[in-house]
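I have a structure I would like to understand better, so I am pasting it below and will then ask my questions one at a time.
A single protein chain has been omitted from the complex, and every remaining protein chain is retained in its original position.
The block that comes next holds chain A.
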Amino acid sequence: MNRPVDHTLQDPPKLPFEPLIQKNAVITEARWVRVSLTAAALIFLLGFLLMPLIAVFVEALRNGIGAYFEAIVEDDAMAAIRLTLTVSLIAVPLNLVFGVIAAWAITKHSFRFKQLLITLIDLPFSVSPVVSGLIYVLIFGAQGWAGPWMSEHEFKVLFAVPGIVLATTFVTFPFIARELIPLMQAQGTDDEQAALSLGANGWQVFWRVTLPNIRWGLLYGVLLCNARAMGEFGAVSVVSGHIRGLTNTMPLHVEILYNEYNFSAAFAVASLLAMLALLTLGLKSLLEWRHGNELAATRRH
């Protein structure tokens, strides 16, 4: 019934001092073990994460800062940037709305096949992005189910913006719902019941109680969802058709430039994506630092 709320979660007690690390504590390993394990972890991080990141920027600036900006303001590159932003601007709000609805339905109500719905939400995480893209080819392609009807009405999904939006929305759907479900489960329904007993209608309860309670978790989910929506390659690659200036998103544009041995231009566009990643990471850390208690306890990303 009423789940006891752990108020320590909301205002965690602060230790008056940093806990001391005891020299002979049972959990402490010998010095050489600690040093070598730490070193191994650092080398791995440097080699596999930091080096490539630096390499992106080094390669991007290899031909000078002028060439860097030229590669970015070039028509096809600008078209790719515009397309990527457009797709995110459609896919992220869609997932915002449906993610909130799904999480709300799952956590505040009980109904049959609830577990099935939770599993379905995870489907895009478990399916290869290429398969996600192929689904749309099978449905909307010339030989697909809806293909003949679509060509009759001159409405293009595949190899056009609608297909890219669909594929991106599909792949990024779980991010927001998955972030909200544990958070809303932990919060329970007492607040909503209190609001109802005070005379609020369903709409008021949602806008004034439910949504403010999940706002930071929601922002966190939107951030991750957006990062993935802009960076998605596999599914988009299958449905886009790689038409320069029309259906090329930034990741696809990077690949084309790279395949044309136009390395510095490829890395210049890639550096934009890398900066987006850094920005997302920074905002994500800021959110965790400021509102960690209000985010879901289990973080999987």
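Just so we're on the same page, a residue touches a chain if its C-beta (ideal position, glycine included) is under 8 Å from a C-beta of that chain, and two chains touch if they have at least 3 such contacts; residues count from 1.
One rule holds for everything that comes next: contacts and distances are computed from a predicted model.
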Inset, instruction - If you had to name the missing chain as UniProt does, which of "3-oxoacid CoA-transferase subunit A", "Thiamine biosynthesis protein ThiS", "Sulfate transport system ATP-binding protein" or "Cytochrome c oxidase subunit 1" would it be? - result: "Sulfate transport system ATP-binding protein"
Legend entry - Contact partner of the left-out chain, one of A:Gln143, A:Ser197 or A:Asn259: A:Ser197
Inset, instruction - Using the definition of touch stated at the top, determine which of A:Ala186, A:Val209, A:Leu273 or A:Leu287 touches the missing chain. - result: A:Val209
Inset, instruction - Could you please point out the chain A residues that touch the chain left off the display? - result: 1-2, 4-5, 7, 10-11, 190-191, 193-201, 204, 208-209, 212-213, 215
